[in-house]
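I have a structure here, written as structure tokens, and I will follow up with some questions on it.
And now, subunit A:
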Amino acid sequence: MHSFASLTVSDLWIERAERDLCKGLSFSVQSGDVVRILGENGAGKSSLLKVIVGILSPLQGQIVYSGEDVTVDRRFLQQDVIYLGHSSGIKPQLTVIENLRWYCPDASPSALHEVLESLELIDHIDVPVKKLSAGQARRVALSRLWLGKKTLWLLDEPFASLDVRGVELLEACIRQHASVGGLVLLTTHQDLPSLSTRDVALLS
Partner candidate 1 sequence: MTYFSFVRAEFLVLWRRKQDVLNALLFFVIVVVLFPIGIDSSSEFLTPAASGIIWCATVLAVLMAVDSLFKEDYRDGSLEQLVVCGLSLPLLILLKVIAQWLAVILPLLVIMPLLGEMLYLSSASLWALMVTLLVGSPSLFFMGVIGAALTVSIKQGAILVMLLILPFYLPVIIFSTLAVKAAQAGLPYSGFLAMLLAMSLLSLVLSPFMTAIAVKASVN
Partner candidate 2 sequence: MAFDSLSAFLMMGKHGVYVWSAYGFSALALIWLVWNTLSTRQKTRNILRKRFVRSQTR
């Protein structure tokens, strides 16, 4: 499904609101890796993901994605990434299916149906998202992972407000993605025994 991909971050310095979050952070991720970013609250886990995806700019450092230097222009990386932040980016006025058609216009109806079936959203397909519960809305956002054919996943607290079943589904999904050569970076306080993860620690 994916050709070989890699993400290399070297000597990254991040400053937010007059605070140094990263001082010369370096790490590298390759196809098949699931990397957990560890750190206390406020250590800059979310900021690190935002820097990688291009919402924030680092003070200095270099970001290389699959051999291409994307430090200045993140376009190449952004075409191959799914980023899920604290707020999921799902429009509450639109229905479940409309949201998915917006984000993943290429997905075939059968694929859409299958994913919504497995996420137990199939009964709510024509319900505006604002009428769903928080957990269900989260599942709508996560269903992009199944549908969008992108290599790099940057997930900020993906397990928040998911029930046990949802966590299982997501773990399975991440495992599957890694096994076909995807890259996953996630922040979570949860232990993920079923996933073989590597950790990157942010010291505060």
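These made the cut because all candidates are chains of the complex that A comes from, given by their letters.
Everything that follows uses one rule, which is that contacts are C-beta pairs under 8 Å (C-beta built on N, C-alpha and C of every residue); 3 or more make two chains touch, one makes a residue touch a chain; residues count from 1.
Owing to the predicted nature of the structure, the values given are computational and were not obtained by experimental measurement.
Engineer: Any copy counts here: identify which of 1 or 2 touches subunit A within this complex.
Structural biologist: 1
Engineer: Taking the touch rule as given, give the residues of subunit A at its contact with candidate 1 in the complex, in rising order.
Structural biologist: Where subunit A meets candidate 1, its residues are 50, 53-56, 74-75, 78-81, 83, 85-94, 98-99, 101-105, 128.
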